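Below you'll find the structure I mean.
One chain of protein is taken out of this complex; the other chains stay put.
First chain written, first letter: the chains are A and B, and each begins at residue 1.
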Amino acid sequence: MVLWRTVRAVPGWILALALGLVLLVLPWAGLDFSASRQIQLTLILALVVSGLNLSLGYAGELALGQAAMYASGAYIAGLLSKAGHTDILVQLLVAGLGALAVGVVTGIPGLRLGSWSLAMTSFFLVLLVPDVLAIFPRATGGRNGLSGIQSPTLFGTLLDGTGFYLVISVVAILWFAVLRNIVTSRHGIALRVLKQSPVLAASTGISVFRMKLLAYALGAIPAGLAGALFANLDLYVSPEAFSFTFATTVLSASILGGSASVYGALVGAAVMQFGPNQSSGFQQYALVFTGVFLVVGGVLLTGGLARVCRVLVTRLDRMAQPEVNTVATGTGPAPNIPPYKGATLRIRDVSKAFGGNQALKDVSLEALPGTVTALIGPNGSGKTTLLNMVCGFYRTDSGEITLDGAPLHGLTSDGVARAGVARTFQTPNIPAGVTVLEAVASGRYTGHRTSVLAAVLRTPRFRRVRHEDLREAERMLALVGLDHLRDTEAVSLPLGMRRLLEVARALIDAPGVLLLDEAASGLDEHEVERLASLIRQIRDAGGTVVLVEHNFRLVLALADDIAVLAHGQLITTGPPEAIERDPRVLSEYLGVDPAPTAAHTSTDRMTGAATSGENT
Amino acid sequence: MTTQQTDEPILRVRNLGTGYGDLRVVWDVSFDVWPGRLTVLLGRNGAGKTTTLRAVSGLNKATAGSVELGGRDITKAAAHTRVRQGMAYVQEGKRVFHAQTVEQNLLLGGYTRRLKRTELRQEAERMYELFPVLGDKRSLLAGTMSGGQQQMLAIAQAMMAGPRLLMLDEPSGGLAPVIVNEVMERVGLLKETGIGILLVEQAVEASIAVADHVTVLDMGRVVLASAADDLDNLQDAYFGRTPAQGSASRDS
């Protein structure tokens, strides 16, 4: 266990780097030709797989067109070489950019579709490769393949076998370093947010389409690089290398290795390369073997080998440090929220109909900074519809919604979030595979921007923003009393803590207005108390809070203003003391009129109705 | 209201606990339903009423307690086998099959009964008598009907299974008051056929008018259980505090 703790104390990237170094010195350790070739093919496959992982594992899109980008990279490199540009660096650069272009162009229509349609159109793209090549037979050699590629050079020097081995290894190491830098950065977390739920992503201000396109297009780069390397490995490219079979190999490697992991691509590629592909001497058995392999792997591994490793690591961690505390909430006194200026949310005469059903009719509401406004009403009264309209998920039929005078209606849902509307969800919506701290920090993603390139290069600006992200997130965690759990996986928290985490995430960028959707449901009394004091703190700091809540007691205790909806209309608004006594509110909730005389007559009417029912 | 009363409940729920994943919604709920009588479950939304019904029907797993149907422990039975044993559940939101006609919806309701086609049609005819609005629309797609008609269809569809226990979740939800009365009237009629009815409602007054027993839930626990004609503390149970003025309701 001491040994394990020492191992764990070493940052993960050092282990990866060490593996990379081993890879680089292997040629001098008596690596024979066939093993060397296997390693090179594995690395090339791993590059393509890691591109797929970006879209499938991180952004959650089943986009399988990497084989087409791989092909474009290979042909670009091959044609460059035939035209005399044999320098491998030039080829890699052009192939990478070419694949990126293919990714963007094919991604735009494909990503609009999503799910199965996307999977199929991207698979179809792979099937088109030989046809596209056949259309330009003179340039590409058509179905016969492209031959006559020159041996690659580096700065004018001809590369021998070992030299090219090193080139492939260095490219792979660099790409995985880049990938790691992206995935562990705020962009990687934003991708996981997107994968968890597009609604969540939009609610944190992320443009869903642009983020998907970013993942898909970025994933094209390693495929293009891999293509260029592949063309120079065999000095021959044929359409058969980019067939359906190759696409399925990539998909299988991705899923077996674990799509949502950086190095899973490498493991998956190695498994596929040294496993089924090895037995190519017996073509038919190879297919049977691959098939069985995929079935067994798919049944046994949810999340791939990477997940198995992660579970193992977590278990060993727990054995090594049994004292980790995941039960108690709160250490020490919660810090105060520094004063900030919330915005005025104004809803004026908003109406919405779904088909013939009038969900909301002329609803007006105002939420001021430094106050808590509660929205209550029975099921189906239109609370959720109103919330969704504020957040931009539904269009208003008429009326306007403004934040400090600036219109929100007409903005996209991510635009609304960027304008300063933050929310929590009825069912906590928290991305898988991130720590509590990262989940909270993701609330700052669109408010404080850095580019992907900055993340890859770890520029000073990126470091500064990341530092602020983490500092702010820690402050928020201390505020909600989860600071001792900062490195725990966020989704593993019990419900009450996940709700508090959502509040922290929504609050981190000092939103103009904070919408809490049933934040108290499912909490025990202690947790409700904690939530209530947190909401009071936000209000006292000057924030604008809107509560959509069932817990009547909490609403009465917290709200400055209560708006009551029924059948899509606002029946009354006022302070708790007035709402509590309002006969219409009681009648909406209870169906009874509290005035005794009225109760009598109406009960008589009802009983009469039931009696007449019996007589029919 | 004359009902044939027996002492053996058709449904006996004891110390039920359930929820969704690690979200525990229902903590300790017990109540009974008797043949020919109606028990209504009341409570504000979020109180755990629907979740209780889901656990009784087998859609959610009971994490504690037991459910007995006609003296038989069914706590662990699958949802579809409970239907065969005589439990019919009409979910909230009028979940009829929109892409099927009224008649097809009804026939599918008799899925578990292994009847000949002619017998099944006879059963459907009986439903048209019970719910005359459906009779005129038998070949219309269910999705094109109004909310109230869909609710009637949902109940009729459940009745096609020939249940001993009928559970209704907010049959009045989203319906105009006049229609609510009509639906409740039909529910009262069904009681006369001798089956036990478990009703979940937010329309308190309309449902108490047809109920024999009232159980009020709050925060996933029973806060009030009594006969329908002895309800002094209803508002208390609802808001968990002394009511601002007078008592809530006095049933006649």
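Here, a residue touches a chain if its C-beta (ideal position, glycine included) is under 8 Å from a C-beta of that chain, and two chains touch if they have at least 3 such contacts.
Operating definition for what follows: contacts and distances are computed from a predicted model.
Only one chain is not pictured, and the protein name UniProt records for it, out of "Xanthine dehydrogenase small subunit", "Branched-chain amino acid ABC transporter permease", "RNA polymerase sigma factor" or "Glycine--tRNA ligase alpha subunit", is "Branched-chain amino acid ABC transporter permease". Although it is left out of the displayed model, the omitted chain contacts the following shown chains in the full complex: A, B. Among A:Ile255, A:Leu360 or A:Ile579, only A:Ile255 touches the chain left out of the display.
In the complete complex, the residue from A:Val10, A:Leu158 or A:Val292 that touches the missing chain is A:Val292. Touch with the chain omitted from the figure is made, among B:Gln104, B:Ser146 or B:Ser226, by B:Gln104. Mapped onto chain B, contacts with the missing chain fall at residues 57, 59, 78-80, 83-84, 88-89, 91, 95-100, 104, 107-112, 157-158, 161.
Seen across the whole complex, the unshown chain contacts chain A at 56, 62, 109, 112-114, 116-117, 119-121, 123-125, 127-128, 131-132, 134-135, 199, 244, 248, 251-252, 255, 259, 283-295, 297-299, 301-303, 354, 384, 388, 391, 393.
By definition in this document, only the chains that are shown with their structure count from here on.
Each chain gets one centre point, the mean of its Cα atoms, and the points for chain A and chain B are 41 Å apart. Here chain B touches chain A in the complex through residues 1, 22-25, 44-46, 170, 173-174, 181, 184-186, 188-189, 192, 202-206, 209-210, 234-235, 238-241, 243-246, 248-252, going by the rule given at the top.
On chain A, the positions that touch chain B within their shared complex are 378-380, 494-495, 518, 521-522, 550-553, 580-581, 586, 589-592, 594-596, 599-600, 602-604, 606-607, 609-610, 612-614, 616.
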